[in-house]
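Data block below; observations after.
Of the protein chains in this complex, all but one are displayed in their positions.
The first chain written gets the first letter, and so on, giving A and B; residue counts start at 1 in each chain.
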Amino acid sequence: MEYLIANFGAILFYLVAVLAVAGAVGVVTLRSPVHAALALLETFIMVAVLFVLRHAEFLAAVQVLVYAGGIMVLYLFVIMLVRVKNLRPEDAFLSGIAPLAVLGGVLLGALLALGILLGTMAAGAGAGALTAVGEETVGNTEAVGWLLYTKYLVPFEVVSVVLLVAMIGAIVFGRRDAALTGSGEGVEL
Amino acid sequence: MIITATHYVALSLILFCLGLVGVMVRRNFITVLMSLELMFNAVNLNLIAFSYRLDDLAGQVLAIFVITVAAAEVAIGLGLIIALVRLKDTVALDEADVMRS
Partner (left out) sequence: MKFYDLIWLVPIFPVLGALINGLVSNRLGLKKSVTNVVAISGSGLAWLLGWVAIGQWAFELGTHTTHVVNLFSWIQGGSLRILDGTLAEINIAASFQLDSVSALMVFFVTLVGFLIHVYSIGYMHDESDRAYARYFSYLNLFMFSMLVLVLGSNLAVMFVGWEGVGLCSYLLIGFYFEKDWCAAAGMKAFIFNRIGDWGFLLAIFATFMVFGTLEFTQIFPVAAEHPDLYAGAATVIGLLLFVGAIGKSAQIPLYVWLPDAMAGPTPVSALIHAATMVTAGVYMVVRCNVIFRLSPTALLVVAIVGGVTAIFAATIGLVQNDIKKVLAYSTVSQLGYMFLGAGVGAFVAAIFHVLTHAFFKACLFLGSGSVIHACSGEQDIRKMGGLKKHMPTTYWTFLAATLAISGIPIFAGFFSKDEILGKAFEAGAGDLNTFGSTYYVLWFLGLAGAVLTAFYMFRLVFVTFHGEFRGGEEAEHHLHESPPSMTMPLVVLGVLSIFGGLVGIPGKLFGHPEWNLVERFLEPAILPIGHAAENAEHVSHHAVSLGLEWGLVILSVAVAFFGIWVAHRFYMGPEAFARPRRLAERFSFAYRLLLNKYWVDEIYAATVIAGTIKLSRFLWEFDARVVDGVVNGTALTTVGSSFISGIFDLKVVDGAVNLVAKSYDVASREFRRLQVGYAEGYAMVMVFGAAILLGVFYLVKL
């Protein structure tokens, strides 16, 4: 019991990490897109937990709100609403690519791991979630908010524009336009 | 056992590679995009780990931006899927071969 309490952080981390990896494997491996989407959702939530562990609470919230709540829902909507005739679960993977892709991934992963090993990593000081603004100690959200509107205002505005553009783009793509429609049957969307 | 940034980076690496493999391997365009999201998440995790390590909130800010842009990209991507479905009645990537020679 003392071990559990003493190393709670580590145990929690490993648990969450394993679950996240499991979810990731599920995304890559599961044949049905719905199953893959759910696995991805699970991974998102685990990642949010990890964010919390690193004292990035605001980001965790954003992660859950945006990713899990928005993006995943969107994916699920599209998956379910797109009725495609020839999408069978057996054809989930591109033929013949798997070995090469795994090799590539492993290779890159190994190389990157090498980088990690080579880098000097001292134990994290663990400070910082509560960053002092002035003399007061504020919460993470406030601290991030302060940065966003002062130091990183321009990127913030630009990102807004990006979002606007994305919206417009999505609308354009979604338009039922004669020029866009091919020979295939349309989809009721 | 102290969880250092190294652990987070390693985890991020694993997630990233898995996402990468998924992007390369999956046939359904939607699942490809999902793997892509996985990669984004891995990057975010990395950022957060280093932000914590280096005691700098800039990492978190950047991560916010990443999330935002990822959302935008998803919107566009799904629009693409719709368009593809309208055109070819398929979301299989190997059947989107109009530009292939």
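Keep in mind that, in the parts below, contacts are C-beta pairs under 8 Å (C-beta built on N, C-alpha and C of every residue); 3 or more make two chains touch, one makes a residue touch a chain.
Everything numeric in this text was worked out from a predicted model, so none of it was measured.
Student: Check each of A:19, A:61 or A:97 against the chain that is not shown and name the one that touches it.
Tutor: A:97
Student: Using the document's definition of touch, tell me which of A:9, A:69 or A:115 contacts the absent chain.
Tutor: Looking across A:9, A:69 or A:115, the contact with the absent chain belongs to A:115.
Student: Kindly state which of the options B:5, B:20, B:33 or B:91 is in contact with the chain not pictured.
Tutor: That would be B:20, which touches the missing chain.
Student: For subunit A, enumerate the residues touching the unshown chain of the complex.
Tutor: Listed in rising order, the touching residues are 94, 97, 100-101, 104-105, 107-108, 111-112, 114-115, 118.
Student: List the subunit B residues touching the unshown chain?
Tutor: Considering the whole complex, subunit B reaches the absent chain at 20, 23-24, 93-94, 96-101.
Just so we're on the same page, only the chains that are shown with their structure count from here on.
Student: Return the distance between the CA-based centres of subunit A and subunit B, expressed in whole Å.
Tutor: 6
Student: Residue numbers of subunit B touching subunit A in their complex, please.
Tutor: 1-11, 13-22, 24-28, 30-31, 33-35, 37-38, 41, 44-45, 48-49, 51-58, 60-61, 63-65, 67-76, 78-83, 85-94
Student: Quick check: in the complex, which residue numbers of subunit A touch subunit B?
Tutor: 7, 9-10, 13, 17, 20-21, 24-25, 27-28, 33, 36-37, 40, 43-44, 47, 50-51, 53-56, 58-59, 62-63, 66-67, 70-71, 74-75, 78-79, 82, 84-87, 91-95, 97-98, 100-102, 104-106, 108-109, 112-113, 116, 121-129, 131, 140, 143-144, 147-148, 151-152, 155, 159, 162-163, 165-167, 169-170, 172-174, 180-182, 184-187, 189
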